[in-house]
Each structure stands twice: as C-alpha cells, then as structure tokens.
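Every protein chain except one is present and positioned as in the full complex.
When the chains are written out, they are named A, B and C in that same order, and each has its own residue count from 1.
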Amino acid sequence: MLKTEELQINIGPQHPSTHGVFRLMATVDGETVVHLEPVFGYLHRNHEQLGEIWTYLQTITITDRLDYFNSMINEHGYCMTVEKLASIEVPERAEYIRVIMSELSRILNHAAAIGFWLQDMGSWGTTLMFGFRQREMIMDIFESVGGSRMMCNYMRFGGVARDLTPNLVEQINLFLEGFPQFIDDFERLMMENEILLARSRNVGVLPKELAAAYSVTGPVIRGSGIPYDIRRAEPYSIYDRFAFDIPVGSVGDVYDRFLVRMEEMRQSHRILRQAMEQLPQASGSYINQAYKAASKQQGLRLPAGEAYCRVESPKGELGYYIVSNGGNSAYRYGIRAPSLINLTALNDMCRGYTVADIVVILGSIDIVMGEVDR
Amino acid sequence: MRAMWEFFFGVGWLATLTSYLTITTAILVAGSLVMMLLTWIERRGLGYMQDRKGPNRVGPFGLFQPIAEAIKTITKEDITPTDADRWVHFLAPVVILASTVAAFAVIPWGNLIPVDINVGVLYIVAVSAVHTVGILMAGWASNNKFALLGGMRGVAQAISYEIPQVLSLVSIVMLVGSMSVVDVIQNQMDPYGNILSWHIFTPVGLLSFIVFWIASLAEGERPPFDNPEAESELVAGYMTEYGGMKFAVLFLANYLTNFAICAVTAGVFLGGGNGPGSDIPILGTLLSVFYFLAKSLGLFFVMVWIRGVVPRLRIDELMHFAWKFLLPLALVNIFSTSLWIAIIRWGAEQGMGIAEALGAPGSIARIAVAWVVTAIINVVAFFLVARLNATRGVTTYQATPTAV
Amino acid sequence: MDFIIGLIFWGLSALILFSGLMVVIVKNIIHAALWLIASFAGIAAFYFLLEAPYIGVVQILVYTGAISILMLFAIMLTRQVTGEGTQQLFKRWWVAALVAFGLFAVVIVPTIWFPRLPVAERGQPTYWPQSDRAAASATPAAAPAAQQEPQPEAETPQIAGAFEIGRSFMAEYLLPFEVSSLLLLVALIGAVVIAYEERTRRRRILTLAEEAELRRSVAGLGMERPLQASAQLPPGKSEAGTAERR
Partner (left out) sequence: MTATPEQTTATQTALQPVGGGGVVVVERKQPGQSYGQGIAKGMAVVIRHFAKSFTSRIDDKSDQAGMFTVEYPEERMELPEAYRNMPVLLYDDKTGQELCTSCFQCERICPPKVIHITQAKDPNTGKAVPAAEEFIIEYDSCMSCGLCHEICPFDAIKMDHFYELSTHDHLAMDQNKAALDRPISYYQAIAPNLWAAVEANAMKKLQNNVKRRPGNIGVAPHMIGKTQKALPTAAAAGAGAAAAARPKTPVAAIGKNMSPEKVARLEAIRAAKRGGATMPGESEIVAPSPVASGESGLHVAESQAGLAPSPATTPAPATGPVAAVGQSMSDEKKARLEAIRAAKRAQGGGQ
C-alpha cells in the first residue's frame, strides 16, 4: 500500500501568479490539494483607520487605492454612501457620467482580469496584451476626465469633479465602436481553444448552495448560477433605466466565470451605448452646484447617523459603511471588499484539484490585494 | 576538410582530429548565433502578434539585443544557494548543454554534413534523452520544492513524449529503409526540385509529422507543454535557483534544443536542404544551407506562433495527451506505413501478388492506391482517437456538473 | 590513429572504473546514481569506439536516458538521500569483494581465452526492397559527404549494426525475443493492475462538486445534512473534504 505523504507547499508571497503580495499555504497529497490556507495582510495600509481620521473629501482619494483596477466604482460607492447620509441630490447628468465611468471601469477590469487569468493558465501574453489594449484606451479616457489613469479621484459628493467635454464624448463613442471587435477577436482566439476547455471545464466548481453560503458575489456567484447583481437587486444610481441582461453560468466552474465575464463586458457595452445616447446635454449640471462649494470645504460635516451603500464592483458587491457623529470625518468607516469575501471560498474551490489548478482558480476569482488587505 | 589539414600537419590522425574539432567549433558557434537569432525571432514575433514591438533598441531592429543579454547574464554574479548540492548544481547545465549540442553532430546543414552515422535518427533521440538527466539534476540539486517539482515534471514529460516521438520516426525510417539522417533527406530528393517528394506530402508522413511535431514541442518544453518551467505555477521550474552564466547556459540549451527540433523536422519531413538548385556544385551548397535555415526558422516561427495562442496544459492532461492521443496515432501510422510500403514496393515475392495487378512496384497506380488507403486509415484514426478522447474525457475529474 | 584510439580507450577505461568505484564509495545515494550514469555514458562511448554505433546509441537511450532516470526517481522518493550516518564498510566486506571478483572473472576469462567473436559477415539483404529513389541515391549520398570528411563506418564492416541485430531478433533469436517481450508485457500489465488497485484504495480528496453530489445522494436516502464550508477546519483535518472512495 503506497502511503503518500502530505506536503506543504508555500506559494507566495513572492510568486509570479499570486496577484500581488499574497501567500497560499497549500497542503498537497501528491499533486492533489488537501487544504489551502490563504495568508494575506502583506499590503495592509490602514485604509479604514485613515478614513476615520481624514475628512470625507480626503477619503475619496484613498478609495481609489482599494481596488486599483476600478477606482471609479470605488469612488462611486463611497460618494453614494456619503450622499445618502447627507441627503445630497445628484444631478441627472452627473449620474449618467458616473454610470458611464463605472461601466468603463467594469470593462477595463474584466478585460484585464481575463487577460491575467489566461496568463496564469500559461497563455503567453497575447490575451493579456489584447486585454491591456482595451484597458489602455479606457485609461486614456479616465486620464482626460479625471486627470489620472488609475487613481482617478473623479467623483465628488453631489456629482463629479469635471464635466464631460464634447471631445471626450466623442472619444468614448469611438472606443465603444471598436470594442465589439475586441470581444469577437477574443472569443475567436480563446473561447473554443481545446486547451482552455480542458483546463477550465469542471475545475474549481463552486456549487450554488455553497456560493450563497459563502456570500461570494460578482462573477463568482453569477458563474455558479445565481443571478445576483446589485445593479438589479438594489438598483442604485440610475441603473433601473437601462436594459441589460445578467449573465449566469450553469455549472459554477472556472470556465463559467470566464464566460460570465466575457458576457458582462458585452452587457456593459450595451449599458454604455444606452447611457451615451441618453446623456442629458445640460452642461454645468455635472455636480450639485448648491453643494459644490460646501463639498469643497474642509469642514464638510455630515449629520450624525449611519449609512450603508453598495455597488456592483466588477469583483462583486462593494459596500461602504459610514457612521457619523456630526464631525467632519467618519466616526466609523468600514468596507465590504468583494475580493476578500470571494477569497474565503478559495479553499473549498481548490480542494481535490491539482496544484496547477490553484493559480487558475485564484485567477478566476479575480482578486486585487489592495482591496483584500486594505 | 581533412585533406586540407593533412596538408598542414602531414600526420593523419592529427588532421582527422583537427577537422573534427573544426567542425565541432563551427557547430557550436553557428548554434550560438542561431540561438541568438531565435530569441530575437521569438520576442519580435510575439511582440507583433500582441500588437507591440519587441525589443528594438539595441542595434538595427533590436538584433543585438541577445548580445546585450548575453553580456548581462555572463557578467552577473554566479550564485549557488547555500543548501544546494554544489557540484550537481554546477554540472546540471553542463549536462543539459552537452546533450543538446551533441545532437547537432548528425544534423546536416543543407549539404554540409558534420557526421553521417548510420543510426543518426536514433542518435538524436538518444542524445536528447540524456538532457532529462540534467533536468533532474538541476531540479534536485537546487534544494527547492519548485525546482524539484519542475525537474520531476520535466523528466516525466520528456520520457512520455519520447515514445510517440520515436514511434512517429519509425514510420519514416520504414519508408526510407535507413536510420541515417542523410539517407532520410536524400530519400526526399527530387531531381526536378519537386517539393511533393517531401515526406510531409504523403498521408503517412503528414500524420507522422503531426505526431512528431507535437511530441517535439513537449520535448523542447515549448508552450503548450512548458510545464517544467511553468512560470505561473512553478516560478521557473528547475531553473528557479539558477542565475547568471548558469542560467544563460540553460537558456542556450533550451533554444538549441528547439532549433535541433526544427532542424530535424525540416530534415525528416521537409526535405532538409532540398530545393530548386540545391544540387549545383558550389552554389547549391549555399542554396541548400539557405533552404535548410529557411525551413528550420519557418518551423521555429510556427513554434512562436503556437506560443502566442495556447495556454498551458495541466500535467496530467499532458500525460493523457501523450499516451491516449499521440501514441495510438503513431501506432496506427506505423501500420499504414507498412501498408504503404507493401502496396507500393512489394510484389508476389513478398506475398503481395494482388498488388501486382496494379502494375510494377513504384508505378503510379500503386502509389495512388497506397495514397488513398493510407489517407483513409490515417484520417479515420485521427478523428476516431480525437473523438474518443473528447467523449471519454481527457480530464481526470469525473466531476458531474451540478445541475443548478 | 592507433595511438589516439588507445589514448581514448585508456581514458575511458579510467573514467568508467573511477565512476564505478565512486558509485560504491560515495555516501550520498543520488551522487552514487549520478556516478553510475557517468559509467553508463563511458560504456556507450566504448561502443562508439568499437564502431558499433547502434549499440552505443541504444546504451545511451536505454541506460543513460531511461534506466538511470528510473533509479533517480526511485531514490528521490526514498527518505534518506544524503546517507549521513550510514556505515560504509561492513565487517565481512571482503566476502563481497571476493564474490564480485569471482563474477568478474567469470566474465573476463572467456573474453581473454576466446578473443574472436563469432560474427558472421552479411551482405545487403535481398528481401528488403529499396525504393528506386533510395537505391539511386545510395551512391550519390556518399559523394557530398565524402567531400566533407571521411566516413569510417562506410569502409569497415558492421559488427553490430541495426540491421544485423534486427535480423537476428527476427530470425535466429525469434523465440527468446518473443519470450522476453511477453515477459515485459506481463510486467507491464502487472504494474497497471497494481497501480490501479492502489489508486482505488488511495485516499481520494473529493472536490466540492463531487462532495455536493455525494451529499445530494445521501439526502435522497433521508440522511440530509447541509453542505458546509470547511474553511474553519485547521489544516490537515479537513474531514469534510476527504472520503474513502467506494
């Protein structure tokens, strides 16, 4: 009787495919994973504590650094929470701009996430470069509108920092025109690839019940077959005005998550098309003017109370919780980071698969350590 | 060449020795130069496939980039990990490089033939098998789990893929009736430069080519079979603990293996240096070298192309692919090769009296019949094996899709 | 020429003997295996020197490339590799030495007394028809090669070429050949059977999907237990994930 020994393999913190500084303690039996313990915290930056010290306006700048792939959505969620607490009205045009930026962020994130995932799987750079090309074009838009490519710092309480110029509208439209070609290219490149199918089908299966039990969100839960999307479950901003479908998977494996992401990019494109058409022309209403001056001031004070707001970040449900005691900075500030919550299911997803599948499954969750460690 | 040296030395054995040394040096130098060219092709090619430029700063079109890198890697500090097995760690790159370079002894560069031994084809396979020892040495001596895993994977993979590789070559050896690389190339020679005489243009040769090419990709650790150095899983596999010059040697060996694969494939299936005008006395030699390099580098470009597309196979899928897909195909191909030979060449003397009805051995009718028969067998076998693999499941997981 | 061949011969002999000695001497068992590989390689070089390239190549392919790898694998799966505390010499080491020398004598004595090997000269076979093209190219094939360098193989008769070996396998020694292949086949099947049994008996780590399926079937029997996450379990004690395969 061949008794195999359990072996501990330490993947990370310095490892090419841990998506940042992240460590996986894998207990393996031969090549089969018996137990997997994610160890994180290497990138802890005291985000929530800082948010309690800094003023509300200052905190916007560090929400960018949470999930640095989609700073726009992070800001959106944070601004919504503060607006909810302070009952600030957001002009319609501002809402549209926010949705446009959020959906662009979603495309950016998914394009890069799929690229990274396939890179983890060993596809040498091509997919990543194609994804990064889209990311680059979107970041050019962000740069024009917010001033920075990744740390946009664009949303403000009551609107956004700058209006969309006609030039920018044209730039976004141009991007939207070319984008379907990217998806088609990508699908032809990868969707039917036999090796991809062999490596991703029935790998990292997360059954529906367990997905719900783990409260994973985003493409992971949708890949498992639960059509749970905050944009639908609790339509925020103006998402109730757009027609879009929620893609769900049928098995809950890595392949389903990949397909869900691909389809979500299509749906985001659909939303963007509608938003660009409906975008109100009244310029100057990009921020609540009555509130603009106040929000600029150092001493923006929120009424005492608490608020929780959630948005559908590309990684899942991103929630902000703010408790105010009437001061000019949050009394308590907490974040529900989707990457962190989704990561909790990693052990169960990896168990029984091989070491080589760990990186694929981890890539399919799509984590950003900035958000996990905060 | 020997005559030339004999003129200088006047001593027979010294002349022989010197001529061999000269050839060895020429092979080594040419090999290193080709390796530099290969890295350049790979990076620029991948770059253009990915809508970007590759390295284009050093020299014209970045052609001197490999030289810059060579200087960089050679001047770097040579580090051996503290707990590593010093000597084995040191010897591993040597063994790997030596086995790789040894394979070049019998690979003809067009009409220039270094050595023609009568078991050349087998020799290439045998010598490249030795580099698995080097991989295992590297993996074990590094005293690193990733390196050991990479080494184990590399060896398991190399041994598994050796079998379809050799079996696919058996078909060609049967066709030719000789194991000498030169004979194999001569067999594809057509006095009119007709490229249809290449082995790849027969059904038998085509299937053999497919199996050999895929198996060679695995032997050369090219994507999608780059598991031994799978970056996203094993950091750099057995190369993890190597740096500086030792790494450069491993890298050089890697690319030389790839080039050897391309050269052998070009020789065995694409007629080596054969081409229009390759039999003209002196110009023909140059032309044949050109043809040979063009074919080999073209094949290398296909390698790069494949690398630009495919993800990596998991190690168990890789094994399944070797044993369940390539091996049956290679065996079927041997069968159809024997049919091919029987139909085309054998007469009543060998018990193929039926074939005599089609004409004398080598007649057009016989060739046509052999073509059709082997093509049907091979195509049917290919699709059958592919289908069986797909439906019976290449993956090991019997995970039933949870109905949601 | 003879001088240089002699030089190579003695050099190789020294290498083979030295590495053979090192196999016994070194404590680290991996090093021993590597020394063994070195001696295999030396023997292969001997075959080349004897102008038996086929056997030389097979020696490399089988011994250096395959058998040694097998041994290395087996060694790496064992525990004590370094062999730090092991005793190198036992009390009655001279008995072993005597046996070894005796065996060596059994091999060497006939070689010295009957130096001539009974190798029959055989010509080109007649029953293997060459294709016209191959036959035609047989002569010009040598021409460009001869321009480059001499071909010793072409001039001297083959002692153990691939052809002779193949012929003797298929004609004179067909029965031993078939018997040994049968033996290998039996061994192969035996290995498969053993490995298969081992695999079925081995602890199998269930994936989440399989576990869910299992739970579902259990639920069908009326022993419902909800599927739980096992993240809270300490490492190594993931009972929920492991199950004996039935």
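By definition in this document, a residue touches a chain if its C-beta (ideal position, glycine included) is under 8 Å from a C-beta of that chain, and two chains touch if they have at least 3 such contacts.
If you're wondering where the values come from, they're calculated on a predicted model, not measured in any experiment.
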### Query
Among the chains included here, which ones are touched by the excluded chain in the whole complex?
A, B
### Of A:G77, A:P91 or A:P247, the residue in touch with the unshown chain
A:P247
#### Entry: Selected from A:E31, A:E194 or A:E306 as touching the chain missing from the view
A:E194
## Note on the structure
Missing-chain contact, candidates A:F22, A:F40 or A:Y255, resolves to A:Y255
### Query
What residues on subunit A make contact with the chain left out of this view?
54-55, 57-58, 61-62, 126, 130, 133, 136-137, 140, 143-148, 151, 153, 161-162, 165, 174-175, 177-178, 181-182, 185, 188-198, 201, 208-209, 211-212, 215, 221, 225-229, 232-235, 243-251, 255-256, 259-260, 262-263, 296, 298
### Query
Hey, which subunit B residues sit against the chain that's not shown?
45, 47-53, 56, 305-306, 308-310, 382-383, 386-387, 390-391
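The working rule: only the chains that are shown with their structure count from here on.
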### Task
Provide the C-alpha centroid distance between subunit A and subunit C, rounded to the nearest whole angstrom.
53
### Task
Find the geometric centre of each of subunit B and subunit C from their Cα atoms only, then give the gap between the two centres in Å, rounded to an integer.
22
## Note on the structure
Touching two or more other chains in subunit B are residues 397, 399, 401-402
### Query
Which parts of subunit C, given as residue numbers and ranges, touch two or more other chains?
207, 209-210, 212
### Query
What residues on subunit A touch subunit B, complex-wise?
7, 9-10, 15-17, 31, 118-126, 129-130, 133, 189, 193, 195-196, 198-199, 201-203, 205, 207-208, 224-225, 250-253, 353-359
### Query
Okay, in this complex, where on subunit C does subunit B touch?
1, 3-4, 28, 30-31, 34, 37, 41, 53-54, 57-58, 60-61, 64-66, 68-69, 72-73, 76, 127-134, 137-138, 140-141, 144-145, 148-151, 153, 158, 161-162, 207, 209-210, 212-213
### Message
Under the stated contact criterion, what part of subunit A meets subunit C in this complex?
### Response
1-2, 4, 6, 25, 27, 29, 32-35, 37, 202, 205-207, 209-210, 213-214, 252-253, 344-345, 347-349, 351-353
